[in-house]
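Below: the structure, in C-alpha cells.
Of the protein chains in this complex, all but one are displayed in their positions.
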Amino acid sequence: MINLPPEGWDALWLSLRVAGLSTLLSLPVALGVAVLLARGRFWGRGILNGLVHLPLVLPPVVTGYLLLIALGRTAPIGVFLEETFGLVLAFRWTGAVLAAAVMSFPLTVRAIWLALEAVEPGLEEAAATLGASPARVFATVTLPLIAPGVLAGAVIGFAKAMGEFGATITFVSNIPGETQTVPSAIYSFLQVPGGEATVWGLVALAVGVALGALLLAELLSRRVAARIAGRA
Amino acid sequence: MINLPPEGWDALWLSLRVAGLSTLLSLPVALGVAVLLARGRFWGRGILNGLVHLPLVLPPVVTGYLLLIALGRTAPIGVFLEETFGLVLAFRWTGAVLAAAVMSFPLTVRAIWLALEAVEPGLEEAAATLGASPARVFATVTLPLIAPGVLAGAVIGFAKAMGEFGATITFVSNIPGETQTVPSAIYSFLQVPGGEATVWGLVALAVGVALGALLLAELLSRRVAARIAGRA
Amino acid sequence: EPVRVFAAASLKTALDAAAAEWAGGTVSLSYAGSGAVARQVAAGAPADIVVLAHADWMKWLDAQGVLGTDPVIFAGNTLAVIGPVGDAELALTPQDIAARLGRDGRLAMGDLRAVPAGIYGQEALVALGLWNGVAGRIAQADNVRNAMAFVARGEAPLGIVYASDALADPRVAIVADIPSDVHAPIVYPAAVTASAGPMAQEFLSFLQSSVGQSVFRAAGLQEPPK
Amino acid sequence: MLRIELSHRFGDFALDVDITAGDGITMLFGPSGAGKSTIAKAVGGLLQTDQAYVQLGERVLADTSKLLWLKPHMRRIGYVFQEPRLFPHLSVRGNLLYGAGHDTDLARIADLLDIAPLLTRRPAGLSGGEAARVALGRALLSAPSLLILDEPLAALDARRKADILPYLERLRDHANVPMLYITHALDEVARLGSTLVLLQNGKVARSGSVKDVLSDPDAVPVLGPRMAGAMLEGHVVRHVDGLTELEVSGGLVWVPGTAGAVDTKIRLRVMAQDVIVGTQKPQGLSALNILPAKVVSLHRGDGPGALVVLQSGTDRLLARITQRSLDEMSLAPGDAVYGILKTVSVGPTDVFAGLD
Partner (left out) sequence: MLRIELSHRFGDFALDVDITAGDGITMLFGPSGAGKSTIAKAVGGLLQTDQAYVQLGERVLADTSKLLWLKPHMRRIGYVFQEPRLFPHLSVRGNLLYGAGHDTDLARIADLLDIAPLLTRRPAGLSGGEAARVALGRALLSAPSLLILDEPLAALDARRKADILPYLERLRDHANVPMLYITHALDEVARLGSTLVLLQNGKVARSGSVKDVLSDPDAVPVLGPRMAGAMLEGHVVRHVDGLTELEVSGGLVWVPGTAGAVDTKIRLRVMAQDVIVGTQKPQGLSALNILPAKVVSLHRGDGPGALVVLQSGTDRLLARITQRSLDEMSLAPGDAVYGILKTVSVGPTDVFAGLD
C-alpha cells in the first residue's frame, strides 16, 4: 500500500468529496447553461459565454482571489449568504466545492454544448409532431442523445476538480482536514525538503482515482453510444 | 488605455506568442491523438488516453515538476534534445510553449474527439465507395465535418494556454521578457501589497484577449457549421 | 478546538515540528505563500494566529485592523547562495558569479516581488554590487522550494535561498553565505488575530519559549535579531 | 376542413399556394422540388413561412398577419417524414409508443405493419422499409387530428404497400382523421384521395376532387399520359366465383375479390390506357366488362396518342388510344360505341369503398 501520513488520506477523502459534489451540483447548471448557449438567441448570450469561460482564461489564483473578494466573509454577498442561509464558503470545504465547480465549469459546459450541437434537429422535430412539449422533447429525446456528452462533461469536470489547486488554495486556503485537498497537500509537502515520497504517493493516488473515473466513464459512454447506435 | 509597467506589456506579448504557438503546434498532434482515441482499437489505447488526461488531473505544479524532471537539461531527453536539435526548453520561452501545450492538450483532444464521434459514418462510407482512400476520406470529408470541433479545440486550448500558470512557472520559472507570461506577471504583482492596480490591468488584458479569441472563434465556428448545414 | 495557524509555506518544516512539540493543545496549520496568507486573513480567514515570512505583509495586515496583538518576531533566517552539491566555494564577486553562471546559466531565486526570499535576495545583491551583473539572469520561482529545485535538478548552477532550506536538501550545498547586514533583517513575524480563541496566545508564547526556539534551531532557523 | 394559405421564398424558388381541403385525404402531387414537403412542414409548424394562414377545423394554427404561430406540439398533427427519423435510443416499441398515451392499439398496428417481430429491436438495425413502417406506425399511434404523410410508402415494396393501403383507407373512413398525403404514385392518389392538389413550381396547377381532376382531359399533361383515368361510382350487387358484380350508372361491371357487402357504395378507378373502344359489341373475349357508351369528345395529343371521353350512364370514362386507331375507326363525338374493360385491369388497388 501507499504509505501516507494521515493528512494525506484526509486530503484524498476530502478531494473525492469535493470533486464528487462539485460535479454533481454543477452538472445541472452546466446542462442548463450549455442549452442556453447552444440553442438560445438572447441578449447577453455573449456575456454569459464569456463569464463561463473566464475561469479557463484567468490564472487560477486570480479566480480564487476574485471568489474571495466576492464571497469572502466580509464581502456583501458572503455576508448575505451567511445571514440568509447560514452558508459560509470562504475557508470551508463548501468553498472548495464552489471553487472546483467554477474551475471545471467551462469544461463541462463545452462538452455538453458540443454534444447538443451534434443532435439531429429532425429527431426533435419528430418528437414535437408526436405531441411532446419542448420540455418533454428535451427530457426524452435530447437528453438521452447527449447522454454520452453529459457523461464526458461530468468526468472531465470531476478530473479537473480533483486537480484544481490555485483557486482552491486562494479561496479556502489549505486547512488540513477541512480545505486541504490533494493538490493543496501536494503543495504543502513540496515545501518540505524530503517530502517527495509523500508527494509521489499523493500524486499516484490522485492520478489513479481520476484516471479510473475517466476510463470508467469512457466505458460507460461507449456503452451508451453503442446502445444508441443500436449495436447493443 | 490601461496603465501597465513595461514588463506587463512584455508579458502580454509573450503570452500571445506562447499561447498562439502552443496552439498551432499542438493542434496537429491533438488531431492525431483524437483520431487514434476516437477510432483506434489498439493495445495501449487506455494508456494513451490516461497520459493525455494526466495534466488535467494533476495539480499544475506537479505537471511542471514532471516536465522539469523529464525534459530538464540534465534529464536524458533534455540532453538528447539539446545535443541533437540544439533545443533547450528549461528557462526558455520554448519551454513555456511546451508547458502550455501539455496543459491544454487534454482540452483540445477532447473537443476534437467529441466532434469525431458526431461524424456520420455513412458519409465516410460514401466517400470510400467513390474511390477515396482513408487518407483522402479523412482530409476531404472527416476533417471539414469536424472543422467546428477542431476550431473549438484550438480556441479552448489557446484560452487555457493564456491562463496557464503553475506548470509554466515550475518548468521555466518567471524570467521577465523570456518566460514571464501574463499569469506569472499577475502572480508576481498579486503578491505585492498594493500591486492590485497592475494586477487588474493585466487581468483585463488577458481576459480581453482570450474572450475575444473565444467569441471570434465561436462566430467562425457558427459560420462553418452554418455552411455545412447549408444555411449559408 | 485546535489553534488555527495560517502560515507562510516556507515555514512548514519548522512549524510542523513546533506544533508536534506543543503539549498545550492541537494546532491546525494551513500553509500558503505569505501574500496569500495575508490576504486571506484580511478577508476573514478563521485564523487564530498568522505567521508570515516578511514584515511588510505583516505591516499591511496590521493596517487592515485584523490583528489582535502587535506582531512579534520569533525567528530569523539568513540567505545563502547554493549550488549543486560538490561545487566549490563561491566568492561574492561579479567575476566569480559570472564564471559560475557561464554563458547562459541562471541564478534561481524566489519571485522578486512575491516571495520574501526573492525580495531579500535582490536587496542583498544590490547592496553587494552584484545586481547589475545578474539582473538579466534571474530565474524566479513561485516559492523558495521551487527555486531550490532548479538548482537541485541541475537547471541552474546557482540559487539564493534561506540557509535553513539549503541545509535540508542533500542535492544542494551552500557555496556562499550572504551577510545578514546587506538586506533588511529576515524575520518571521507572528500575531494573534482579532478573532483568535483563548489558546492562540499560548501557542504563540510557546513559539517564543526556549522549547519552541530549540525546535526552530533544529530546523535551521535562527534567533530573532535583536 | 383544412385551410392552407402560404407564401415563402427560398432563393429562386417561390411557394405561393391557397389550398382548401375537406375531410378525408388531400393528396399533394407534383414533381420533385415542386414544394410539397415545404407545404407539409409549414402546416406541421416545422418551417415558418414568410406568410401563413393555416386553419384546421375550428382551430387556427397559424396566422402570420396576427403573429400567431402555434408550436408543432400544440398542433396535434401527426407527421410521417420522408426519412424515418426514428429515435435511435429507443426500441421500436419505445418509438411506437412515444406519442401514444397507452399501448391499446400497439399490437394491432404492429401486426398490420408487420413489425411485431421487431418490437424489441433498435432502429439502427432496421432495413429501409422496416424503418419506414415503424415511422408510419408511430404517427398512427399518436392519435393526431391531422396526419401529414410525406411519401410514406415510397420505401415499401408493392406487397407491403398493398397491405398498408387498406389500413390508411380504414383510418380515413372510420377514424375521421383528415390527412395531407404527399406522393408520386397516382394509384395511391386514386385509391386514397378525396381532394387532389397538383403542384408545379410552388404553385397549385389544379385542384379539386380526385374524381374530377383525374378524369379531366386537361389535367393529363400535368399527370402524365399513362396516369390518366376516370373514376366510376357504383354499388355491390352480388358476389360470385370470387368476383364481385357492381352496378355503375352505365351497366354492370365485374371486379375481382369480394369488395364490400351487397349495396356498399364503391369507387372504381379505370385507367384510360385500360379501356378499349369498340364500334361493335365484341364476342368471345376474355374481357368481361363491356359498357355501352357515347363518344363525348376527342383530344389528340402531341404524340401518337389520343384521349376519348366517353359517357357511360351518368359517368365519364377516359380511353387512351392511338390516333391511328382513332382514324381507322373514324370516331366522332356522338358515336355510340362500347367501352371494354378487362376485368382484371380493375385490380384490387383500384377498387375502394366510397367516401361520399
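Which chain is which? They are A, B, C and D, in the order written, and residues in each are numbered from 1.
Heads up, the rule we're going with is that a contact is a pair of C-beta atoms (placed from the backbone, for glycine too) under 8 Å apart; a residue touches a chain by one contact, two chains touch by 3 or more.
Keep in mind it's a predicted model, so treat the numbers as computed, not measured.
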Visible partners of the omitted chain are B, D
Options D:74, D:171, D:252 or D:287, residue touching the unrepresented chain: D:287
Check each of D:23, D:83, D:233 or D:247 against the chain that is not shown and name the one that touches it. D:83
Looking at D:5, D:151 or D:315, which residue reaches the missing chain? D:151
Of the residues D:141, D:204, D:277 or D:309, which one touches the chain left out of the display? D:277
Can you name the residues of chain B that touch the chain not displayed here? 122-123, 125-134, 136-137, 140-141, 144-145, 147, 227-231
If you put the missing chain back, which residues of chain D would it touch? 10-12, 30-33, 36-37, 82-83, 117, 121, 125, 127-130, 132-133, 150-151, 154-160, 162, 184-186, 224, 226-227, 240-243, 254, 256-257, 273-274, 276-280, 282-288, 303-305, 308, 319-326, 329, 340, 342-345, 347, 349
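The rule is short, and it goes like this: only the chains that are shown with their structure count from here on.
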On a C-alpha centroid basis, what's the spacing between chain C and chain D, in Å? 91
Residues touching two or more other chains, restricted to chain B: which are they? 61, 65, 166, 187, 190
So which bits of chain D are touching at least two other chains? none
